[in-house]
Each structure stands twice: as structure tokens, then as C-alpha cells.
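The other protein chains are all here in position, but one chain of the complex has been omitted.
Take a look at subunit A:
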Amino acid sequence: MKLLTTNFIKCSVKACDSNMTSFPLRYDNQCELELNYEDDESIIEKSYQFLVGILDKIDWDALLKVCADLGNNDLPPNKPLLTQDSLLSLNDNERLILKQLFNLLINTEIVNGSMKCDSCEHVYLIKNGIPNLLLPPHLS
């Protein structure tokens, strides 16, 4: 499960639907991560447009929370201000942020572990990179 995906997944228990604490899920700090970091700038550059668009879509606070759950507190507290226009003249710091985001969002994978809903406490497992979001019959 890619880190980016955690930004789109919430608890599916009916009673949690209107409960704000059902998103993001709380990731266990023992989760096993796999990092496939990309260093080749030219490959990362091909994803700049994608990344700026993704920044626009993601819930930054949810990303910060999931990263903190997993022991990563390196992200800036506020969403970086990058637009498609700013891609025309990037400074070194902005390039660094884009690289960091690229590696974090799509090259970091939770391969094994679990995540829990803060509202109903249901625990969802992640095995071999696949999160199991199916609910047992009594909850669905």
C-alpha cells in the first residue's frame, strides 16, 4: 500500500461514515515499510506535473498524521505552495521538496502491518502490500 493511497482510504463501518476521526486511519508504528527511493532526477522531473496536481488533491494534515504514525516527522507543517506555473522556475529547495514527495508518496510502501479506525477501533490488516479493507459480516 503506497503512502499516497492512505490519503484516500477511510473506515467503512456505517456508524463511522459521518465521524471525522474515521479518516485518516491510524497506522501501527510497527508497520513494515519498503522504500524504493528514486535518485534519478530525470525520472523525478517527468513526474513534476503529476506531483503538483497531487499536492492540490491531498489532505496535508492527514498525510502529516500518517507519516507521524510511521515515525517520519520530516514534512513541513504546511502544504508546500507549488503550482504548475512555479514549475517553470524551480529553486533548489522546491526541487528537493518534489523529490521528497515523489519518494514518499509513490515509492514508499507499507508491506505488512495494520491500521485502526479511531472512531470504532476496527483494525484493518496489510499483508504483502495489500490492505484488507473487507469487513467481517457483523460489521458490513
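Assume contacts are C-beta pairs under 8 Å (C-beta built on N, C-alpha and C of every residue); 3 or more make two chains touch, one makes a residue touch a chain; residues count from 1.
Keep this in mind: contacts and distances are computed from a predicted model.
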Requested in this report: Could you tell me which of "ERF1 methyltransferase catalytic subunit MTQ2", "DNA-directed RNA polymerases I and III subunit RPAC2", "Vacuolar fusion protein MON1 homolog" or "cAMP-dependent protein kinase" is the UniProt name of the chain missing from the displayed complex?
Outcome: "ERF1 methyltransferase catalytic subunit MTQ2"
**Report entry** On subunit A, residues whose C-beta touches the chain left out of the figure
**Finding:** 1-2, 4-5, 7-12, 17, 23, 36, 49-50, 52-54, 56-57, 59, 106-107, 128-135, 140
